[in-house]
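Right, chain A next:
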Amino acid sequence: MVKSEVHKCDVVIVGGGGAGLRAAIAIGQTNPALKVALVSKVYPMRSHTVSAEGGAAAVTKENDSFDDHCMDTIGGSDWLADQDVVEFFVKQAPAEMIQLEHWGCPWSREPSGKIAVRPFGGMKIERTWYAADKTGFHMLHALYQTSLKYDNLINYDEWFATKILIENGRCQGVTALELRSGQLRVIAAKAVILCTGGAGRVFPFTTNGAIKTGDGMAMAYRVGVPLKDMEFVQYHPTGLPGTGILITEAARGEGGILVNKDGYRYLQDYDLGKPLDVNDPLHPVKKTMELGPRDRLSQAFMKELEKGRVLSGPYGEYVHLDLRHLGEKKIDKKIPFVRELSTKYAGIDPVYDPIPVRPVAHYFMGGVDTNIRTATRLPGLFAAGEVASVTINGANRLGSNSLTELLVFGAQSGQAATEFAIEHPDLDFTALEKQGADEQERITKNFIRKNGGYERVATLRQEMTKTMESGAGIYRSEKSLKETCDKLAELRDRFSNVMIEDRSLAFNTELTSALELDFMLDVAQAIAHSALARTESRGSHQRTDYPKRNDERFLSHSLVFRTDGAPRIEYKDVTITRWPPAERVYGR
Partner candidate 1 sequence: MSKSNEPIFWSLFAAGGVVAALFIPILMVITGLFLPFDDKPFAYERIHGAVSHPLIRLLLFVLIALPLFHCAHRLRFVLIDIGLKEVRGIISVLCYGAAIVGTIIAAVLLWRF
Partner candidate 2 sequence: MEETIELEIFRYRPDQEDRPTFQTYEIPFRKDWVVLDAINYIKDQIDGTLSYRWSCRMGVCGSCGMMVNGVPKLTCATFLKDYYPDKIRVEPLAGFPVERDLVIVMDDFIHKLKEIKPWIIRREGEEKPIEEGEYLQSPAELAEYKQYSMCINCMLCYAACPVYALDNTFVGPAAIALAQRYNMDSRDQGREQREEIIASNEGIWECTFVGECSVACPKSVDPAGAIQRAKVGSTIDWYKDLLMPWGGKKR
């Protein structure tokens, strides 16, 4: 029996994106004596935070207020956000953003040298900080580069975490596959923070990078931690057809408009207000038309599709995002990446032609259930960023809240994990080593040394994404969701016959794809079953058979638990502090 190597540290962070790096730095700032392991399946600067474009929200201007940010967020969430958490988030946001400015993030500026802000969808006041239209990229690199100065931080780059380890009723580390050698290692830690991001890749058509496969969600789910609000998946209204590449909401924040095949600004038909002329100095009006929230805009597209008023191309139906009236100068200054992406991947220069766009799976409001301090119900396990559901996003996240979220709660998780690690110094290394050996054996037996498999990873994955789109997409029904649940159960069965051709240990990406698919199947089931159980429509979760919001029954978070059969679903109340549920009003 091969013994697995045990790496010892105080806190292990799984995931090197924005939240993970912020957590790591938080520990370095407050407690540099602690040894921190940052385990990431890719080099940190490859993390998907890099693809975020538009900006990050925080109340920093005179005309703005904490209450307005809270209200926008809570209304945007269709009253499914926990209001105590939202208040905490909104209060912490400005300091976190300024901190990142001090770390060198190249924020766009006003002529005075102060931070510039731009309007964003669903926000009453412009409060979105931005670095042109590569905000996530700049934030991630600023965080990564800043993290390099902390010597207590050890980077385990290209280590693929496979399992959360529990001993004596608390989390004591993870196992991870070192991709270079193909060896399974144990990373023993007094506290574990999951920052692995979302799982957009369970859908066929997504803005998400290849790495977003819900690893952390599934790992937590497998050790009994519930996933919260998984039925809420945000579709971004403007992705490029075919590739799903994101065209940022900032394009609309700067004044871009959406038109159907007749050149008509169709959003006015969907209770999103009346359009102003694009040359009107007041355009774009906040919380109106193109600056409505993402769920409503994506749903409006689907209605247009039903009415046959969209355009059609080789990659399906689409509408036009028209930026021409902004002019070349403004486009190049404020949203140059939009121009680069459309020119390269759609063959369209937005200075001269409208961009073809359609809704595309973008963000998971749901995730690992945590409290306001990012702690899960498993002692010693914390989660922050898209992997977690803390919950500020509820049924629909507002654009530019997620980048701020990963800072606020990334930092929070670092502090909370530090406290926990100091209070719980003892680890059972012998038991952990044994668990590592078991995990090594599981992976060897089920994957790399397995014989007789015949199902291709890619085939199973494609069938999974297809059924997720058809059954659990923007609009769902009992029938479509049941079909998806059945199909996922079938795929779960077939997965046991998965075939790995690659017998090499070094950087075996067929093995990692299989492990990722294994995780994604769990996440997909959690989504479909949660969606089936919620017989109402709220935010991004739209049931054609239950088109109304039902506060009496469903003003509550769903919690999905893994079982050997179909997942078990429970509910817990939403925390309401000062904003009782009301109608979501845009454009009126």
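Assorted remarks:
The rule we apply is simple: a residue touches a chain if its C-beta (ideal position, glycine included) is under 8 Å from a C-beta of that chain, and two chains touch if they have at least 3 such contacts; residues count from 1.
Here is how the candidates were picked: all candidates are chains of the complex that A comes from, given by their letters.
What you see is a predicted model; the values in this text were computed from it and never measured.
Between chain A and the candidates 1 or 2, touch in this complex occurs only with 2.
By the touch rule above, chain A contacts candidate 2 in their complex via residues 42-43, 45-48, 50-51, 95, 98-99, 101-104, 106-115, 134, 137-138, 141, 145-146, 148-149, 155, 157, 180, 209-211, 242-243, 245-246, 337, 340-341, 344-345, 456-458, 499-502, 504-510, 513.
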